[in-house]
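Got a structure for you, questions after.
For this view, one protein chain was removed and the others were kept in their places.
Moving on to subunit A:
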Amino acid sequence: MLAERGIGVTLVERLPAPGGQEPETDAAQLARAASRAGVRMMLGTLAAEFRQGQVHTLGVEGAVTLSADALVVATGSRPQTRAELGIAGERGAGVMPGSATRHLLDSGVLLGRHPLVIGDGHLAEELCSALGSAGAITVTSVRAGSDGVDPWPGTNTFTDARVLSVHGFPRVNRAVVSQGDRLTHVHADAVILAASRVAMRNIEGAVFGGPHVVECFSLAEPKTFDNAEAAAMQACEQTMLTLR
């Protein structure tokens, strides 16, 4: 969008191909269109730091510093961390970010025989299904929502609930689930954090925005192309304003 408006654009992507950690089917097509519009692609490269109009990158081309009038941060999303979810207790193995769980399952690693998955969205639903198919004996789903929630197939579901604490060392073996005043101790040998997507912020100097920084995050559930496109359009307009 920016290149089509005559702006010189460099796209810096940590991974070796466009599309992010969860590639969308449209990614390759969009990348080809961006290239045709004149976007310079720096793949396999991390945008590490934004400081005084300079972007410090590290990647296959080595350490490259780019001058930029605006930095558009479109680094995607991640599930909330344990600290963000306010989960107390012990720090035994088996408490896993949902995004890592997906990769590890793809690599043949079954995270738990009795996993508990926290989250209401698409990632949580997909992981519940994938864990069941991959050999989990019981899958517990802990969801914050209640209205109109149908349990996902094959899961023991807690609705209107949150995990207060996890216990067990060296490996987690139990989670305490709260539903209002009611506490339930659930046997779980893995606790998968797949709740509420939040922005992935890891560019030093631009972690929480700032002058010449434009944020482009689409955090709505479910993830759709339309939502992503709307976020991109908004970021495009904001970038044009920043460049004026």
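The definition used in the following text is that contacts are C-beta pairs under 8 Å (C-beta built on N, C-alpha and C of every residue); 3 or more make two chains touch, one makes a residue touch a chain; residues count from 1.
In the analysis below, contacts and distances are computed from a predicted model.
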item	value
Which of "Sensor histidine kinase inhibitor, KipI family", "Transport permease protein", "Putative Oxidoreductase, FAD-dependent" or "Cbb3-type cytochrome oxidase assembly protein CcoS" matches, in UniProt, the chain that is not displayed	"Putative Oxidoreductase, FAD-dependent"
Identified contact with the non-displayed chain, of A:L110, A:L183, A:A230 or A:L243	A:L110
Residue, one of A:L2, A:A34 or A:M96, that touches the chain absent here	A:M96
Option from A:G8, A:G38 or A:G135 whose C-beta touches the chain left out	A:G135
For subunit A, the residues touching the chain missing from this view	14, 21, 44, 46, 48-49, 56-63, 65, 78-79, 81-84, 86, 88-94, 96-100, 103-105, 107-113, 133-135, 164-165, 167, 169-171, 189-190, 200-202, 204, 207-208
